[in-house]
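A single protein chain has been omitted from the complex, and every remaining protein chain is retained in its original position.
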Amino acid sequence: MAYFDYANGCPVDERVIEAMMPYMTDEIGNPSSVHSLGLKARKALDDAREKVSMLINGAEGDIIFTSGATEANNLAIIGYGMRYKRKGNHIIASSIEHMSVINSCKFLQKNGFEVTFIPVDRNGIVDVEEIEKSIRPDTILVTVQHANGEIGTIQPVEEIGKIVKEKGVAFHVDASASLGKIEVDVERMGADLVTLSSNDIYGPRGVGGLFIRRGIRVQPIIVGGGQEKGLRSGTENVAGIVGFGKAAEIAKEEYKEEARREEKLRDELIARILEIEETYLNGHPELRLPNNVNVRFSYIEGESLVLSLDMEGIYASTASACTSKTLEPSHVLIACGLKHEEAHGSLLFTLGKGNTEEDIDRLMEVLPKVVERLRMMSPLYRKSKGG
Amino acid sequence: MAYFDYANGCPVDERVIEAMMPYMTDEIGNPSSVHSLGLKARKALDDAREKVSMLINGAEGDIIFTSGATEANNLAIIGYGMRYKRKGNHIIASSIEHMSVINSCKFLQKNGFEVTFIPVDRNGIVDVEEIEKSIRPDTILVTVQHANGEIGTIQPVEEIGKIVKEKGVAFHVDASASLGKIEVDVERMGADLVTLSSNDIYGPRGVGGLFIRRGIRVQPIIVGGGQEKGLRSGTENVAGIVGFGKAAEIAKEEYKEEARREEKLRDELIARILEIEETYLNGHPELRLPNNVNVRFSYIEGESLVLSLDMEGIYASTASACTSKTLEPSHVLIACGLKHEEAHGSLLFTLGKGNTEEDIDRLMEVLPKVVERLRMMSPLYRKSKGG
Amino acid sequence: MYSEKVMEHFRNPRNVGEIPDADGVGEVGNPVCGDLMKITIKVEDDRIKDIKFQTFGCGAAIATSSMVTELAKGLTLEEALKISKQKVAEELGGLPPQKMHCSNLAADGLRRAIVDYLKKSERMDRIKELGLEKELEKMEKGELDDHGELCEGV
Partner (left out) sequence: MYSEKVMEHFRNPRNVGEIPDADGVGEVGNPVCGDLMKITIKVEDDRIKDIKFQTFGCGAAIATSSMVTELAKGLTLEEALKISKQKVAEELGGLPPQKMHCSNLAADGLRRAIVDYLKKSERMDRIKELGLEKELEKMEKGELDDHGELCEGV
């Protein structure tokens, strides 16, 4: 077996599971309970908050824990938009944001906002000048992801942050895909709101967070008992949050070395895949997450590639996992200017801690054959070869 | 140690942890991934959905998994209200609903809805006639909890369901506190939307669900990749959901016997506590959750009681755990007509699988002394004794 | 997502390829939508003597193509025209709802191959008899099959 789908699902680090376990069995106090078990739970939350904060240099703000990156993106964009709609109702987003950002923007559109989606170049880099030009007196928020989970492209968020700040507009950065892969420093980014995800750093699923800079307000989207300073109600998932905290602590310690390791594997993998004829790299050749390999193969379709690899115990994917009902190709690849048939032929490999040289050898034993087999089945291939 | 705070925090059943574990370490596919690990994850979700559905006789609808009961209540009330606001903008709720219901109603109020809160009697039973009288042509939703987590009172939801159905209005029932304690049968209740909580049945925290009857629509409150049939976006917390499913399976098998056991302990505990002078039961004497003991002690304040018991390793609470900043007493007790000072003097014991006769003996060794000590400190007590 | 039967056909697709001197050729789909199929048939005594497919597309597209060729082989043209999308999906033990329309094209491809055969053998009477004039018209105009319109990418 060789697993190359870390962006869509990560195992939980054993040390994280160990840290979580007591909070499932013994330390079961509710953080809102007055007694000492409640106090312990409260302390565990504070401790996790501190650890996550340390990973992102977040001392100038607070972390609000959520059920994941999607909820954090909703809270950031819908929550900020609805809170400040009297100030202005224009927001700006890149066109390759995750669907949770795009659909949050669309929610605001239905509620009287105007949204400007900024184009990206062929490598997926957002047009910074266009952002600057699009900022109007009624613009209240700019949202740009740190890195794209699908094509791996890293955005010039520092540069964008500076421009946005100069204009006095709030800046949201979705760092779900970059956290634990490259440096996420909310100060250097100049970000006011930053979305974080636990599973992407080998923490449990069902947990995420939103960094909120001091002085920035959002309106909650889930209301109730007033937990998380009133910004996110619902009994806190203590074990999950403790796990996220532990994962953040481990990431801080280990991610740089691991990133270097994965980067080497990535570069080797890209080089070897591109040896297959009529195969191309998607995303930026250098400004790219250390664990991301996104390629396209002419004449064949991604899903059948994934299924063919699956038959050999190799796990890859076509794009960011979301339950697209429309069978449309990834909006990210289309935004990068790929033709639909090119987008349909794309394949995503994301590396993680478990991957080794051997995995790559195993993959490269299988992949050329699979590509060849599917091409032989494809009417497009025959045509292009003069059929 | 004796833990009497199960309503605010439950340990996770060991069998549940065992069921969850593989989905944290090996079966890490994303349910939206095409490959076979994705398929396994998808099957695990379906399996959990089936198990939760079985527990509530939910074949006539679907379960949407959420991050907890709070989110499910938000989805039910805000989601239903916003979806059907063209049909009418009046909703009805009991006055002792959980804050996640009350604040969802208030959210709708701010968005053009009118909300009628129905009073309850001294025992916490909602005034059914008043519900019937309050239904107007523009009423679109009635929401009444199955049982109250704080005073344990069980509502006549079947009767209410009938009335509501006759009027052609949708019926939401918050069954978070009753699930796994008494029978929750969505058909007998005649409910269209039912809120479920995982931790209350010894499943993990951070997971809940909303039963949605076929034909009923809600607008999502968290948007993104379109998971959970588009009603709840965000990568599914597979391990957590599997845990919830396993907990539901166990509950179906075991809850009745356990409820009988706890009921006996409860009755003994109530009888023995009421032997302390000037002590009274809150909530209904019979229509009451089998694990709920809520009592008030004249002249003393609840928090100091909780802290005093905590010093002896006994864990109880004052009310439903929410992070009240206002120091106001429980809105539930006030709605039952208690005076503020009575509400302040209330104490909540909730029983669970771990409790034994010995726990009760231990508690009853300590409680009378603690009450006596605090009363001796209280200026009210001295006064009443002719001071 | 897919049934065992779908996966079996995906793993071992029947009748892959192109008949060199085919009597009829049917093409459906559009690479823009992620699906393109080409069916070639050999006909003898109004019976499908041989059939082969080529497909660019997802697992469902490949499996349905394979299934259609298996179902059609040996049938009379009239019988072969009765193979519906529904039937193909059933024989495969069902398809995911979102795959029913876009990736289940092979029956249409077969239909077009038959029309092409009848046209080439100048049997317009038979085309009329079998109610295939509209299909022929579309093919001559180079129109996409119905599915093309479903695909938002076009």
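Each chain carries a letter (A, B and C) given by its place in the written order, and its residues are counted from 1.
Following the convention adopted for this analysis, a residue touches a chain if its C-beta (ideal position, glycine included) is under 8 Å from a C-beta of that chain, and two chains touch if they have at least 3 such contacts.
Given the structure is predicted, the values throughout are model-derived calculations rather than measurements.
**Q** Thinking of the complex as a whole, which visible chains are touched by the chain that is not shown?
**A** So, spelled out: the chain left out of view touches A, B.
**Q** With the missing chain put back, one of B:R122, B:R217 or B:H340 would touch it. Which one?
**A** B:H340
**Q** With the missing chain put back, one of B:N8, B:S67, B:S304 or B:T350 would touch it. Which one?
**A** With B:N8, B:S67, B:S304 or B:T350 as choices, the missing chain is touched by B:S304.
**Q** Mind listing the chain B residues that contact the chain we can't see here?
**A** Where chain B meets the chain not shown: residues 299-301, 303-304, 307, 311, 325-329, 339-341, 344, 376-380, 382, 387.
**Q** Tell me where the left-out chain touches chain A, residue by residue.
**A** Its contact residues with the unshown chain are 34, 38-39, 42.
The rule is short, and it goes like this: only the chains that are shown with their structure count from here on.
**Q** Could you work out which chain's C-alpha centre is the most distant one from the centre of chain C?
**A** Measuring from the centre of chain C, the most distant chain centre belongs to B.
**Q** Find the geometric centre of each of chain B and chain C from their Cα atoms only, then give the gap between the two centres in Å, rounded to an integer.
**A** Result: the chain centres lie 55 Å from each other.
**Q** Of all residues in chain C, which are in touch with two or more distinct other chains?
**A** If we look for residues of chain C contacting two or more partner chains, we find 59.
**Q** What parts of chain B, by residue number, touch at least two of the other chains?
**A** 34, 38
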